[in-house]
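Omission of a single protein chain aside, the complex is shown with its protein chains in their original locations.
Presenting chain A:
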């Protein structure tokens, strides 16, 4: 008997599924999330999985959030505990008053439960064993059966789930009917044997609107298709592999010549990350739009070539889907920990352009823009996603494309321009923006050819070890980086309702949690202005924002507050005025965490909460 009143909430709760990796639960769990979306209720799901193929624990969390909060919330209102291995931890993680759903085929001792939660047992194994003989069917349909039971418990419309099953198994009638049957096995058992619905309920709403549900990696890969990438070279590494796999799938769909069936793209799985970025650089040098996708350890390997890209001024796009480092770190856990490694990648004096999309929609936009930027600036552009955006489905605004848009191929000296007598020096700063003209190989029989090299050279690409020539070149590269400030996506600022001396800077996948945290902080009486950084180099508005506030919190998901380091380094600001708010255990940062960390600091500063001031 529970000594805590069961949680009662409509369209605002967290369900977590604890499964065993390889048990086939992923599709059932994802269907659960999609089914809630079909009710018109926003969801924010997250896959929490081990670096393993079969046997280790895996979790899938669905935050049901009519308010549309897409960051992780923290805490679990209902645990679907399907993994004996993690039982104790799973049960302990349930919020007081929450619910535990489990397979009750075998009785559990009372010590395995808690008094302050509601325990719901469904004999899943018994139901599946009595219905199916094939072991694999028993495993797979058990997942659909618990989905059916949950639909009854949470008051979900079974027709919407049937519709999803129908879409998934379109044309495969046998699979469709057997899945629907399993769904109703679980649903009917729950309706007949349990008190349905429980306190947590899904009620039809209209809060999803026209938003789409897509993984960041897939959206970024689509951005590469729309952005005109024709060459992709990659080496498998979690969590970035699905970028190249999605790019392959998108290209197969959109990029085959209808008449010949031939591919208007080339994808090579390199032998390693070094070869992958080498292929990208070779292709870009020769005028194709090329990219690679990798994660932190891959960036480490690519840094030699990244230096070449910077110094020899060759376009390249690298999609870095960050994971927890250093070294192998936690390959399947999220972080934003490659900021410094990418901003200054390679030896010598280098600076690189970083783009920080907050969600799949920006992942798509920034990926496409990255190719324009790479060619315009003739340098490496990093698209900085992370596992939390990359490998999870996110609700985001629909992807948009302007059909009038043409690719910005940057400064290309053509044969006609050469014939006109234009002075071509590969590293001449003709326009004062630090960006020189380049020619593609094969342009002209007698003009425009040059030797590309990573060694120092003069403005006409002639090898030189003269100190003044080297310094002149390095200064031009600084000018080019300054030019980049106005080409990259600008920061977005949102001010508090009342003027505030305090600000917060954040970026990337932290955004939804930050957006929600602002509300929690306001409820606690703290007002903060917000600046979401979307790119490095920092736009001048970052310096303005810093100047306008006494203290600025920098929220990020790494140990050493790397964005803060970059801001201090690039803006010459007193570090004391930048307060690090860091989260780095590999789980996505939550609004609760941010609000507590900033709120406690604000209290520490003895800021009088506005609420008290008013009263």
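Structural remarks
Definition applied: a residue touches a chain if its C-beta (ideal position, glycine included) is under 8 Å from a C-beta of that chain, and two chains touch if they have at least 3 such contacts; residues count from 1.
Criterion: contacts and distances are computed from a predicted model.
Per UniProt, the protein behind the absent chain is "2-oxoacid:ferredoxin oxidoreductase subunit beta"; the candidates were "Stage 0 sporulation protein A homolog", "2-oxoacid:ferredoxin oxidoreductase subunit beta", "Nodulation protein E" or "Glutamate transport system substrate-binding protein".
The residue touching the chain not shown here, chosen from A:445, A:467, A:499 or A:572, is A:445. Contact with the omitted chain, checked across A:20, A:165, A:202 or A:233, is made by A:233. Only one of A:19, A:284 or A:320 touches the absent chain when the whole complex is considered: A:284. Along chain A, the points of touch with the absent chain fall at residues 37, 208, 210-214, 222, 225-226, 228, 230-231, 233, 254-255, 257, 260-268, 270-272, 274-288, 290, 304-305, 308, 398-403, 405-407, 439-446, 449-455, 458, 462-464.
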